[in-house]
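Let me begin by presenting the structure, written as structure tokens, before commenting on it.
Just one protein chain is left out here, and the rest sit where they should.
So, subunit A:
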Amino acid sequence: MLKISGLKVKLEEEDKQILKGVDLEVGAGQVHAIMGPNGSGKSTLSYVLSGRDGYEVTEGSAELEGVDLLDMEPEERAAAGLFLAFQYPVEIPGVGNMTFLRTAYNAQRKARGEEEASAAEFLKIVREKAKDLKIDAEMLKRPVNVGFSGGEKKRNEILQMAVLEPKMCILDETDSGLDVDAMKLVSDGVNALRNEGRSFLVITHYQRLLDHITPDVVHIMANGRIVKSGGPELALEVEKNGYADLMDEVQ
């Protein structure tokens, strides 16, 4: 599904290398987790994959189902099936959540040469998805993320994911700012969307999110590289001993 090879990235504005050769392959239907200390490059990886400005790829490649992602605009990547759930979902006053979702949905369909949904058709789709995810329809009427609690914002990300039906989902520290109950709700949402055609890359500091979303593979990222990969037990090891021990071991 997602294949990243030797990816090196620096900041556009300054001469600072953030990613120093990342190799990663996520198979169809798999859930991979990336853990790592602050400043290891985890969020940068998610931004570079989704096409945010401010980064320069100096080497390497990233492909989604064999298609080069790095050459595409962010909206093209989305239409190709990539989805980034933001660590801090953006508040957009004045834009209704429903308008936003429908514009995104239809823009992606149009880009893929599919027929756009009418307002009525779309309403039906969204209501169904919201119900599946136990999301209050009231949230759809409000402006995008404005006045949403931390939990609501993250659930709104999951709703977008459910509606847009991406193939490759990147969750950037989705657990940050969530209490235990909210984390469970969000995880349930993610789990409901897991299927054999959809892959996930879950970026997190802590092991606790992985209690709810069980990964197939866990990677440890440090200093711009993936330094260790393993099964779910690797996450437990980090939780127990911290990153420092692991770093020593790797070096």
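Throughout what follows, contacts are C-beta pairs under 8 Å (C-beta built on N, C-alpha and C of every residue); 3 or more make two chains touch, one makes a residue touch a chain; residues count from 1.
Following the convention adopted for this analysis, contacts and distances are computed from a predicted model.
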Omitted chain, identified by the protein name its UniProt record gives, among "Anti-sigma-E factor RseA", "Polyamine ABC transporter permease", "Fe-S cluster assembly protein SufD" or "Ketoacyl-ACP synthase III": "Fe-S cluster assembly protein SufD"
Sole residue of A:70, A:104, A:117 or A:247 that reaches the chain not shown, by the stated touch rule: A:104
Which of A:164, A:178, A:210 or A:238 contacts the chain that the document leaves out: A:164
Residue in contact with the excluded chain [from A:21, A:37, A:74 or A:150]: A:74
From A:51, A:189 or A:224, residue that would touch the chain that is not displayed: A:51
Interface with the unshown chain - residue positions in subunit A: 50-53, 73-75, 77-79, 83-84, 86, 89-90, 92-95, 99-100, 103-105, 107-108, 111, 143, 160, 164
